[in-house]
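Apart from one protein chain that is not included, each protein chain of the complex appears where it belongs.
The first chain written gets the first letter, and so on, giving A and B; residue counts start at 1 in each chain.
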Amino acid sequence: MVFVTGIGTISAIGKNVSETLSSLLESRTGIGKINHLQTIHKDNYVAGEVNYSLQELENLAGLKNSNYNRTTLLSLLATQEALTSAGIKDASTYRTGFISASSVGGMSHSELLYKDFLEHNPHENFIDTHYTGAHATDVAKHFGITDYVTTISTACSSAANAIMLGARLINNNILDRVIVGGADALCKFTFNGFNTLMILDKEWCKPFDNNRKGLNLGEGAAYLVLESERVVKAENKKIIAVLSGYGNANDAFHQTASSPDGQGAYAAMQKALEVANFFSNKIDYINAHGTGTANNDSSEAAAIQNIFKKNIPPFSSTKSFTGHTLAAAASIEAVISILSIQNNTIFPNLNCVTPMQDTTLFPVTSLQKNTEINHVLSNSFGFGGNCSSLIFSRN
Amino acid sequence: MENLIENLKKQIIEQLNLAEVKPDDIDASAPLFGEGLGLDSIDALELIVLLEKNYGLKIQEPKDAKNIFQSVKTLAEYISSHKK
Partner (left out) sequence: MSNYILSYTKIKNNCLWHNDKLVSKIGETDNFLEETYKSLDLAYPKFFKMDALSKLGVLCAEQILTDESIRLLPKEKIAVVLSNKNSSLQTDVAYAKTMRDFPSPSLFVYTLPNIVTGEIAIKHKITGENAFFIEPTFNADLLHNYTELLLQESEAVLCGWLSIDEKTCDGFLYFVGKQTESNQKKINFIKHNPTNITQLYTN
């Protein structure tokens, strides 16, 4: 059994778990005007930007002249909150690991500084932080985590895969506890690229709506502290949630598009249910991947239909709050799934009005409180056909 | 029109990295997507780039592209009728 004993998050809807919950309960989206990223698309697109400049993030972390890039600072802040919430002051007391996911790495820094670097003014420190693994190494070092540190990079399912690996390491008694999740900052490279694929919506995204036009990009970080039963008992830890199930599969269809009937998604959800040893009717709520693209939402709906058949649980995409936070998405949404359990509340799929024509499925579109939520399925499907699903349960 | 079609065939081969295809292999009236050359959604995006790069024509909505990119012939007709 793997227990969640700490959570931490930062995104467009809050700099910590408490602010995040407030935004969710008030149905207040974090998607809006781009203030900090200096991109040519600034005035034409909306995004889920963390509303702090690089300097402000450093201040929040209590650092000065750290040379940490935006991804690293987001990672550090969320890790700090997770460790505090788990009551961990000294990582060395148990075999502790740090598994983090990122797709952007130090790109947000590099793209600003490399021209200058080529011409006359080397900012040498930033070169070392470009590499995707740098953020994990820096953050692990900052918190004194040394037993196991690695970086996963599998696009939008990355953080779910980090969580899965962490769970396996605990279940196999390789680690006693592990901090798992992901971080990605907005950057011009990503904006430009998604624009080229023509899957960005210039306005607020509409996941699962028939007239959806695409996704909104977001940024952020989130981490869970997973601990073994032994540590929880020895330290008398408060259990926030249980990671009951997990599954990963490859869609084997296309580099970026999902198969029309969502085979990879189906396989991932199926595996997660098998690991949890549940029938599908135990799931009280699905936090969907729901990016708002024509392709994903149809494909995911088809997969959900095939798994759950006549008993479709309520579902929503909270990317209408945070935007698509790429490699951090699965961990931010894991925290949101856990908040759903803690508060017996289903957070709405904002901005969805018209049901999709190719399915009878329709998400929850307004806040639903006082709803018993014991088990949540959280989906994250990445480019490269990498599909992951996690199941969180009340203790 | 013949010239444009021949040029388009070469440009498509280059833009889409169709390394093993020769211009003569492409039937101007055959469907580009599905059967025929079996192009996919990313190829469609590259054709949108080709139109802008080589002919200065911009397609704003990917769904408008479906009819334009039916075949090399329909693509050539679109360029002929819209070129500045």
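Before moving on, here are some points about what is shown:
The working rule: a contact is a pair of C-beta atoms (placed from the backbone, for glycine too) under 8 Å apart; a residue touches a chain by one contact, two chains touch by 3 or more.
Owing to the predicted nature of the structure, the values given are computational and were not obtained by experimental measurement.
From the options A:30, A:48, A:207 or A:264, the residue with contact to the unseen chain in the full assembly is A:264.
Contact with the omitted chain, checked across A:32, A:314, A:355 or A:384, is made by A:384.
Within the set A:7, A:76 or A:249, the residue that contacts the chain not displayed is A:249. In the complete complex, the residue from A:22, A:192, A:211 or A:366 that touches the missing chain is A:192. Touch with the chain that is not drawn comes from one residue among B:4, B:28 or B:42, which is B:42.
Touching the omitted chain from chain B are residues 16-21, 42-43, 45-46, 49, 52-53.
By the touch criterion stated above, the residues of chain A touching the omitted chain are 103, 105, 107, 111, 131-133, 150-155, 161, 165, 168-169, 172, 174, 189, 192-198, 248-256, 263-264, 267, 382-386.
What we mean here is this: only the chains that are shown with their structure count from here on.
Mean C-alpha positions place chain A and chain B at a centre distance of 38 Å. Taken together, the chain B residues at the contact with chain A in this complex read 40-42, 45, 48-49, 62. On the side of chain A, the complex with chain B involves touching residues 196-198, 254-257.
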